[in-house]
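Working notes for the structure below.
For this depiction, one protein chain was excluded, whereas all remaining protein chains were kept in their positions.
Let's turn to subunit A:
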Amino acid sequence: MKILVCITNVPDTTAKISFTDNDTKFNKAGVQYIIGPYDDYALARAVELKEKLGGTITVLNVGEAESDPQIRKALAIGADDAIRVNCDPQDSYFTAAQIAAIAKDGSYDLILMGRESIDFNSGVVHSLVGEMLGIPSFSPVMKLDIEGSTAKFAREIEGGKENLEAPLPLVLGCQEPIAEWKIPNMRGIMTARTKPLKVVEPVAVDELATLDKYTLPAPKGACKMIPADQAETLISLLKTEAKVL
């Protein structure tokens, strides 16, 4: 079983979002970076599958050198080797094309990633990669088992879930509760230092979308507090003032 796990290097979910350079760049000052939470679920399930079935896990990141600590963490959690495509991705199509270029050379049985990155929230890279490779893709996957060359998995659908079976190879966008996040242990951290991390340059892709500028939402007005003993007035305020009822 050869598994490719794609991870994003993203600001922590509690990070304060601000911009610099005339609102054209994300302000990284003081921001803690993490493996994308959805990607972390994908990685955790990959490690469990490897323990059960054997095989190898390659972790892939499309990003700059600042991703390396997160890549090392993924190696410490249980990936065997890593590839970083050295660039600052700005568009889903571009990112997917980089992943597809790596995947073409690797003949992976499974390509796992999060359902979406938590910085751009597009939720399209898994499907782009699937189509670029000419193999099926599914998202969001919340349960995954492999039997021989068949994947048995569950996907969240509106108001419930759907149980599916499909032949490998597949691209899957993952989410909880596919596995519990794993915390690297000391042995993992030590061995991660010497595991191979290959840095490659990106393939050329037509420019399909570029970032112009960032904006922050307008600040929220003060919260109107309603005394508990007059809770009923909320309903009339929602009708006459907020006009949402």
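We take it that a contact is a pair of C-beta atoms (placed from the backbone, for glycine too) under 8 Å apart; a residue touches a chain by one contact, two chains touch by 3 or more; residues count from 1.
Definition applied: contacts and distances are computed from a predicted model.
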Should one name the undisplayed chain from "Electron transfer flavoprotein alpha subunit", "Peptide ABC transporter ATPase", "Probable septum site-determining protein MinC" or "Cation acetate symporter" using UniProt, the answer is "Electron transfer flavoprotein alpha subunit"
Among the options A:A65, A:V199 or A:L245, the absent chain makes contact with A:L245
Of the candidates A:T56, A:N86 or A:S127, the residue in contact with the absent chain is A:S127
Touching the hidden chain, out of A:A65, A:I183, A:V199 or A:I235, is A:I235
Against the hidden chain, subunit A presents residues 11, 13-14, 17, 19, 37-38, 91-93, 96, 118-128, 130-132, 134, 136-140, 142, 152, 156-167, 175-177, 206-217, 220-221, 223-228, 231-232, 234-239, 242, 244-245
